[in-house]
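Complex shown without one protein chain; remaining protein chains in place.
Now for subunit A:
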Amino acid sequence: MSGTQPGTPAFPEAARDAVRDGTLRGNLRHATRTIRGKRARAVAELDDWAELRAAGKAIKDRTLRHLDHYLVRLERSVTAAGGTVHWAADAAEANRIVTGLVKATGEREVVKVKSMATQEIGLNEALEAEGVRAYETDLAELIVQLGRDRPSHTLVPAIHRNRGEIRDVFAREMAAWGRPAPDGLTDRPADLAEAARLHLREKFLRAGVGISGANFMVAETGTLVVVESEGNGRMCLTLPETLISVVGIEKVVPTWRDLEVFLQLLPRSSTAERMNPYTTMWTGTADGDGPRAFHLVLLDNGRTDTLADEVGRQALRCIRCSACLNVCPVYERAGGHAYGSVYPGPIGAILSPQLRGTGSAVDASLPYASSLCGACTDVCPVAIDFPEVLIHLRERVVQGGEATRNGVRVRLRPAKGHAAERAAMRAARWALDHPAALRAGQRLVSRTRRLHPARLPGPGRAWTDARELPEVPPEPFRDWWRRTRGDAR
């Protein structure tokens, strides 16, 4: 993964600002509540949701187990259909490939379908450095791009913005990027959509190169699939002469039939729709229809390393529906930016520290950005066991252990800053394994209970800043038992 920017703060610090931003919290709360209510209703319509979910999980697991096989198969099918396949080990390689392909066409502008993979590798910035301008065409991405902002939600990148803010961004910025916003633009959704439509239409009709990701790739036929709601994706996928798709290697499914499962799981989990308004599928190139040249860039960028981890690899089942974000109480308060990556929320908390490693402050803090409430696991259409992976990654952070980095098995040292915690845990283990010592400690706590301050110093402050401490009772339970019942079992 392109790595975190140096100095990206750890999650707790980044979240602090978001928690204090009342507007942001209000926007997030409203948006996530609405969508999760809708999702629950859409899912409840299907009697066989549990079976679909189990099937989705099973297909993904089987594909991941034989990923090499299916990728080679995919490459053969894509090539046979007239496309060209490129393999990119990391972000830098992927960016080099795409930039080279764009420059070879002589074009200076590209239109883009919203894509997590290209965000993950920082493609827009890489193109810009080579003098190529990338236009985002998804409405929310457009808002983010024009606002010089970062996306904060997988599916609704501008979830943190309200209508008034969007109007201001359009009125201020559109002119610098192409067609200006109409005079007297209001914040009515229809007016905002129309302004975006007029602005984008010029881009679609002019663009010689389109860049996309894909939700699925079918190994059997070499078909790529993009599902979307606005139709901008279909424009980008069909109008330009050259189409370049950058897709993570985990997005492959073996056969066309497998799509049946995912095209039910995905829309209901993400937008609470029975079916996506636009499902675009393309297989290589065809005479007289669609792009003349098609390039598929298969992106690894930490994925095979993740695959090597038996517990953590389930994160690669993710189909990016964002249902886990919408139910996550931590995401709802902290917002997407606090996760320091294009993958926010619960999936970001388990995926980023695997793709990037746990070396940076933010990556080492992400496995702790959860109360382990498990709401994410409940809604995940591919049944990722989040608490299991979070705890596994926490162990890696505090105790080190075996992991694969760049294809090599390495022994990770514990992350910095946990020495005192580790010592405390060891001491606690000893005390907890010696009930006599435990009891002496309890008695001390009980006897000194009148002396306990209402606000604690040091790490305990984190508790007493927002909460009262429970009152310490005069007699621990085990003393009461012994006093009233004797020591017998």
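The rule is simple: a contact is a pair of C-beta atoms (placed from the backbone, for glycine too) under 8 Å apart; a residue touches a chain by one contact, two chains touch by 3 or more; residues count from 1.
The rule we apply is simple: contacts and distances are computed from a predicted model.
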Undepicted complex member, UniProt protein name, chosen from "Sulfur carrier protein ThiS", "protein-glutamate methylesterase", "Sarcosine oxidase subunit beta" or "Fe-S oxidoreductase": "Fe-S oxidoreductase"
Residue touching the undisplayed chain, where the options are A:Ala50, A:Val72, A:Ala104 or A:Leu372: A:Leu372
Residue of A:Arg62, A:Arg179 or A:Arg333 in touch with the missing chain, whole complex considered: A:Arg333
Identified contact with the non-displayed chain, of A:Glu45, A:Asp183 or A:Glu468: A:Glu468
Selected residue (touches chain absent from view) among A:Gly164, A:Pro277 or A:Pro435: A:Pro435
Hidden partner interface residues of subunit A, rising order: 11-12, 15-16, 19-20, 25, 329-330, 333-334, 367-375, 377-378, 388, 391, 393-399, 421-422, 425-426, 428-429, 432-433, 435, 438, 442, 445, 459-460, 462-463, 465-470, 472-473, 475-478, 480-482, 485, 487, 489
